[in-house]
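Structure first, then comments.
Here the complex is missing a single protein chain, while all its other protein chains stay put.
Now for chain A:
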Amino acid sequence: MLRFVVRRLLQAIPTLFILSILVFAWLRALPGGPAGAMLGDKATPEKIADLNRTLGLDQPIFVQYFKFLGRVLTGDFGSSLVSNQAVLDEIGFALPATIELSLTALLLAVGFGIPLGYLAARYHGRLVDNSVVIGTLVGVAVPVFFLGYLLKLWFAGEGLGWFPPSGRQTTGIDATEVTGFATLDGLLTGEFDAFGDALWHLVLPGVALATIPAAVIVRITRASVLDVVNEDFVRTAESKGLGRQTVRRRHVLRNALLPVTTTIGLQTGLLLGGAVLTERVFNWRGIGYLLAEGIERRDYPRLQALILLGAVVYVLVNLLVDIAYGIIDPRVRAR
């Protein structure tokens, strides 16, 4: 297993290298430039050229690339053009927020998705099944920003007021920062009011972000269970006279969850790459927020770093999925 992990990590190196070239070239192929964006509409060509010189953007593109690569390899992603902060610091601040939100959404999506998908399959063709299928269609089709605003309208602020409308923490709450994860910090320091507050802030954006992955997981689980119940080995299990629960758990679900695992992995990768819309709607200062701001302002250093980060996360998540697959499916382990 260890050799497998190491080999997979080594395989990721060329992937990331090629991606770095693509990211670099692609960002610079976009019309407009950071200087124009930073100086606004009234910028004169002279001023733009001046700023380009300061930023090093007047140099030949491959020189820019190798400088960029050298810095990246030494862990220097430069400073954001928007905030002037080191990009790495920005990410260090935003990443825990995004991870916290993503994990919440993921837990909700898996926690609701798998049981609902299983129920739909068990009552295939009946009311439960039809409602779940229609529900997931709506879940996939409703745009996240729209759903986000609806949730805010109904459950936050002027609506029922049950949940905070935005942000990660109520201003004025006395929370000690240890790891940057608001919930974890609350638990570690024993500040349970801060923990509860952080959890409360997670609910609405978590739900908004979870809808699409949950709907996808429901559909995959349902289809997969429907496939597996007709498999010969399930009939064998029944012919042994095993209890209903044993047949379901050991023989149906274990096999049905194989494709679901892949789906969960892919969805995790997407979530961790930054939930731009959700973070925007709920003013959640995470990776998605940074990304949206970076695109608006053509903040090259920040975008380069974020896209590379996204790629690294994707590679790691896929590695985790492969390892998980190896654990639950002996056929994969053998290869």
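Note that a residue touches a chain if its C-beta (ideal position, glycine included) is under 8 Å from a C-beta of that chain, and two chains touch if they have at least 3 such contacts; residues count from 1.
The rule is simple: contacts and distances are computed from a predicted model.
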| item | value |
| --- | --- |
| From "Peptide/nickel transport system ATP-binding protein", "Cation:proton antiporter", "M48 family metalloprotease" or "Tryptophan synthase alpha chain", the hidden chain's UniProt protein name | "Peptide/nickel transport system ATP-binding protein" |
| Touch criterion as defined above, residue of A:A237, A:L266, A:A292 or A:L308 at the omitted chain | A:A237 |
| Touch with the omitted chain, as defined above, among A:S20, A:N255, A:T278 or A:Q304 | A:N255 |
| On chain A, residues whose C-beta touches the chain left out of the figure | 231-233, 235-244, 246, 250-251, 254-255, 258, 328-331, 334 |
